[in-house]
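First the structure, which I've put down as C-alpha cells, then a few questions once you've had a look.
Heads up, one of the protein chains got dropped from this complex, but the rest are sitting where they should.
The letters A and B name the chains in turn, as written, and every chain counts its residues from 1.
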Amino acid sequence: MIEIITQEPLLAALVAMVGLAVAFGAVLGFAAVKFKVEGDPIVDQIDHILPQTQCGQCGYPGCRPYAEAIANGDEINKCPPGGQATVNALADLLDVPAPELDAEDGDQSDVKKVAYIREAECIGCTKCIQACPVDAILGAAKQMHTVIASECTGCDLCVEPCPVDCIEMRPVPQTISDWQWTIPAPLGERLQGLRSADIIATDRDTGTRAA
Amino acid sequence: MRKIWDIPGGIHPPENKHQSLTDGIGTIAMPERLILPLNQHAGAPAKPLVKPGDRVLKGQMIAEPVGFISAALHAPTSGTIDGIADQPVPHPSGMSARCIELVPDGRDEWCDHQGVGDYRAQPPTALLELIRNAGITGLGGAGFPSSVKLGPRQPIDTLVINGTECEPYITADDSLMQARAPEIIEGVNILRHILGNPETVLIGIEDNKPRAFEQLTEAAEGTGIEVVEFPTKYPSGGEKQLIQILTGKEVPSGKLPAELGIVCQNVGTTFAVYNAICRGEPLISRITTVTGQACGRNGNYEVLLGTPISHLLAHNDFDAKACTRLVMGGPMMGFTLLDPAVPVVKTTNCILAGSKAEFPPAPPAQACIRCGLCAEACPASLLPQQLYWYAQSQNHERLEAHNLFDCIECGACAYVCPSRIPLVQYYRAAKGEIRRHDAEQLKADHARQRFEFHKARLEKAEAEKAAKREARRLAAEAAQRKTATSEAPSSGPGSADDLIQAAKARAAAKKASPDEQKAKLERSVEANRNRLKIARDKLAEGRDQGLDSDAMAKLEVKVNEAALKLKTAEEKLASFDDTSPGKGDSTVADDAASRVMDRVTASRREQLETTVASLKKRIASAEQAIGAETADATIAALQSGLEKQRQKLAEAETALAGLGPDGDQKVTDPTTVDAASAAIARAQAKAAARASMTPEQKAREDLHALDQRIAKARDKAQAARAEDSEHAATLESALEKLEEKRRGLIEALGAEPEETVPERPVAESVPAPSAVEPHPVPNDDPAAAAIARAQAKAREMAAMTPEQKRRVELASLDERIAKARSKLDSALAEGSEHVEALQGALEKLENKRRSLAQQDSDGVNPEGGA
Partner (left out) sequence: MVFARASSPHEHSALSTRQVMQYVLLATLPGLVALTWNFGWGTVINILLASTVAVGTEAAIVALRKRPVLFYLQDCSALVTAVLLGLALPPLAPWWLTVIGTLFAIGIAKHLYGGLGFNPFNPAMVGYVVLLISFPVPMTTWITPRDLLPAGVHLPDLWQSLQIVFPILGAPGQAVDAITGATPLDAFKHHTGLLVEQIYAAEPLFSRAEIVSYGWEWVNLGFLAGGVWLIYKKVFTWHAPVAMLLGLTLMAALFYDGGSSTSGGSPIMHLLSGATMLGAFFIVTDPVTSATSARGRLVYGASIGILVYIIRVWGNYPDAVAFAVLLMNFAAPLIDNYTLPRTYGHSKARKATEKKP
C-alpha cells in the first residue's frame, strides 16, 4: 500500500482527492436532506408583510403577484400604501439595505383612508364595483352604491373608474377608542439645531408634542 | 400573624397623604349640570334609556349595559335630561365621547328602591344581577364591571380586598375605611356569599394607614376576615402585586387571578356592593380626593358621578395660574386632564392639581446610560432599559420577547430614571403600536382572502364565458359550412354531418347545464333555508332580550321574507326536477341531432316555415316574460332581446317569401338566396335545440305555464298585501296582465287566430290576414295562422321595393312609438316606477326610426338587395 503511494504519488494524490470529494459530497448530501429547512416559502413571507390593499400601485395586479416579483428580484420599494415601514420590513426579511420608498406623489401620509361614495351623485353604473379588488362596494345596476368601510383597504382603485366622480378617499377619523400614545421623537431630533439656551424653553413640552 | 411576601423592585416616593386627611369625608354642593359619560367602565358603552326632556329620579337607570362586559348608568339625582351628546371625557387623549347631560332639579328625589332584607337567603346569581343592575365597576382603577369579576367560572378559595392605596396623594380609600369600616366588612360578607364562601378572606392595607387598619380590624372581629398590614411600598396596590404580597402566588401572564382561585376587589367597590344589596342604591357617587398645592383646601368628598371637575376644584379654592398639571388619579399612574370641565366618573379616585413645585416642567430627557435603576425598581422584573431601546427602534419581536405586555405601567422605572426618560410613554406607545399592527395584520389577511376570492370568482366567470364563446364559434362554423354546401344543388352528406356535429356540440354544451342548474337551485334552497333559520333565531333572541315592538316587527318581516324566498326556491327546484328527468342528456342530444337530420333532409320551405314558427313562439314567450316581469332592468333587457328576435323573424320571413311560390326549387336571385340561407343557418342553429311540438301543444303548454305563473303571482300579490308591501300594486298589475294574456291564449286556442297574442306589435302591422291565405290551415291552429300571416307579410315585403319595405317598417315603428308614448304618459301620471324603463324603450324606438328615416332619405340599401 505505502509502496504504491510512494511510487505513484500522482495517482495516489488523485485517488485521495476523488475519495475525499466523494466522502464530503455524501456528507453534504446527507446534511441537505437531514437538515432541510421547512420554512415558509419566501413568497408567503413577503406577501405577509405587504399591506394587502391590492391597489396595484406597484405595477402588479395585487399584492401576491408583487410578492412573487420581489422573490424574483424586483425592487422592494414599490409599495406606497405600506410606506417606508413595509420597505424596511422587506429589507429586513431579505437582508438587503432598505431603499427609500419609491413614491411618485409625495402624499404618502400615514393617515389611513377609505373610499366614500357620495350617494346622492351615484348613478349606479357598477364600474367601481368591478374595480374593487376586495369586493368592498355594495350595489346593483342603477341602484346607489355604497362602500363597506370596514372592508375597504383604501387602495383608491375605485376613484378613477367612476364616471361621475362621486367617490372620494376620506381619512378615517380617530376615535377615543383607537387613540394611542406616540413615541416621543428621538433625543437628537428634538435637540436638532437648538442652542443650549433654547432647551429649557422649547424642549420641555415633550408630552404635548408626543400627543 | 400572616406571612407576608415581598415583591421585587418598588419605590418609595414621598407620600403626601396627610394634606387631604385632615377632615373626614365632605360633601359638595349640587352642580348646575351633571355630565354622565356612557362609557365609564371597561367594555362596551352603555345604551341610553332616556331621551332629552325626560324627567328622571335619583337612582333611576338611565343607560343599560350592552353585552356581557358593560355597566349600567344611573341618574345621580333627580332632574331633566338635557341632551345626549359628545362631550370631553376624562381620558388621556382629551377627546370627546357620548354623554348624557342631566340638569338637577334640586329636589334630589329618589326613585323606588329598597335593599335585600337577608342577602344570605338569595342565590348568588340574583345578587350578581343586582350588582350588575346597580352599575358597579371596579372603583380602584380600570373600572372592570364587578358582576363579571365576581362571577368567575373557577372555584374561588381566596377573596382579597384591596385597601392598599399605594399611590402618593390619594386618600379616598383610606378615608372610606376610616369612616365606614362596618359597611365595608358587611360588603365583604356579601362578596363572600356570592363567591361561595372562600376559605381565606384577606383585607390588605399598607402600614401607612394605621387608623384604617384599626377600624377594619375592629369591625372584622369574629367574622373570619383577616386584615393584613404590610410595609408601604409602591406599587403594592396593583392587583397582581397585592396577590403576590398576601399569598406569594403570581398571576400567570395573560391570565386572571381567578385562575389561581383568587378574586380581588377594591374597598370602594366593596362599599358600593354593600350599598347596592343592603340599601338598594345603585352606584351614583364615590369618594374622591381633591388635593395638590394648586388647591387651597385638600380633602376627600363624596361626589356625585358626573360632577364637573371644575365644580369640584372651585369648591376647593383652585388657583388655575398656580397649576402646572391637572391629574386624574395619582402622580404615578394618573393621566393629565386637558380640560377641567370633564366630569367625575366611576374611576375618579383623585383630582390632583399640582403646582410648579410639585410637578416642575419635565427637563429634556437625556440619553439612557443603561444604569439599570429602572430594572431594580420594576415590580414585574422586566428590563425597562431594553424595552425602551426596542420601543425606540419599534422592534416588536424583541419587545414581545422582553414581555412588554406584562408591564403594568406603574411608572416606577420612569420615576427612578436619572435621565428623565418618559419610559411609560414609550411602553404605552409601543403597546398601542403592536396592537394596531396586529389588528392591521388581521385586516390584511382578511383583505387577502377577499381578494383571492374575488380573483377566483372573476376567473370562473371568464372561464364560463370562454366556454360559451367556444360553443358559439363551433356552431357558427358549422353553419357557415352548411351555407357553403347548400349553395351546391344537392347538399352532400358532409354538410349534414357538420350540422349534426354542431348540434351535438351544442347539445353537449347544454348537457352540462341542467346539472349545474340543479346544483345552483339546490344551493339557493339551502342558502334560503339557512337564512330563514338565522332570521328565526334572531327573532327568538330578540324576544328573549325583550326588544321593543318596532324591532320585533322588523324581525318578523324578515322571517316572513326569508320563508317566502325559501318557498320560491323550493318550488323552482321542484319544477326543475319535474321537467328535467324526462329529458335525459343523451336524449336531448339525440333529439337535437335527429331534428337537424330532419332539417337537412327537409325542403327549404319547410325549414323556413319551422324557423319562422319557432321564432314566433319565442317572441310570444318573450312578450309574456315582459308582461310578467316587474323589475325595470329586466324589462329593458327582455325588450332588447325581443327586438332582436323580431328582426330575425323579419329576416326569416323575407327569406321565406324569397323562395317564391315554388319554394322547393332553387331561387334565382342570388342575393336573396344568400341572405335567406344565412338566415336559415342562423335560425336552424338556434332552432336545433328546441323541442318540436305541434302548435296546439305549444299553445297548451303556454297556457299551462301561464296558469302556474298566475298562481304564483297571486300568492306573491297576496303576501305583499298581507305585509302591506309597496310592491303590492305592481304585483297586482302584473297579475292582471297575466290574466289578460291567459284569456287571449284561451281565445286563440278556441278559434280566433289573429288574437293569439293581443299585444304583439308584429301582428298589428300585418295587413288583413284573409287576403293572402295560401295554405289551407285550420282555424284552430293559431301558430299556423301566425306563420301564414308572417308568410303573407313576408311575401308582401318581398314583393315590395326596399323603399316600400322601409316605409312599412317606418309606419309600424311610428305606431309603436305612439303606443310607447301613451304608456309613458300614463306611467308618468301614475308616478310609476317603470317610467325610466319606458323612457329607455321609447328612446330606442326613436333612434331606430331616425336611422330608418335616414336610410330612406339617403336611398342606401343596407341589405344590398335589388
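Criterion: a residue touches a chain if its C-beta (ideal position, glycine included) is under 8 Å from a C-beta of that chain, and two chains touch if they have at least 3 such contacts.
If you're wondering where the values come from, they're calculated on a predicted model, not measured in any experiment.
Q: Taking the entire complex into account, which one of B:A44, B:L128, B:L383 or B:A476 touches the absent chain?
A: The single option touching the absent chain is B:L383.
Q: Tell me which of B:A85, B:A126, B:A401 or B:A574 is the one touching the absent chain.
A: Counting the whole complex, the residue in contact with the absent chain is B:A401.
Q: Of the residues B:L127, B:M177, B:M333 or B:A475, which one touches the chain left out of the display?
A: Answering carefully, the residue with contact to the hidden chain is B:M333.
Q: Could you tell which one of B:P152, B:G280 or B:P364 touches the chain left off the display?
A: Of the candidates B:P152, B:G280 or B:P364, B:P364 is in touch with the missing chain.
Q: Which of B:I136, B:V424 or B:L642 sits in contact with the chain that's absent?
A: B:V424
Q: Taking the full complex into account, what residues of chain B touch the chain not shown?
A: Against the left-out chain, chain B lists 8, 11, 13-14, 92, 94, 168, 240, 244, 250-255, 310, 320, 323-327, 329, 331-340, 352, 354, 358-359, 362, 364, 366-373, 375-376, 379-383, 385-386, 397-398, 400-403, 406, 409, 411-412, 414-420, 422, 424-425, 428.
Heads up, the rule we're going with is that only the chains that are shown with their structure count from here on.
Q: Chain A touches which residues of chain B in the complex?
A: Touch list, chain B to chain A: 89, 91-97, 336, 361-367, 391-392, 394, 422, 425-426, 428-430, 432-433, 435-436, 440-441, 443-448, 450-455, 632-633, 836.
Q: Any idea which chain A residues touch chain B in the complex?
A: Per the touch definition, chain A meets chain B at residues 47-48, 50-54, 62-64, 132-136, 141-142, 151, 153, 174-176, 178-184, 186-187, 190-191, 199-200, 203-204, 206-207, 210-211.
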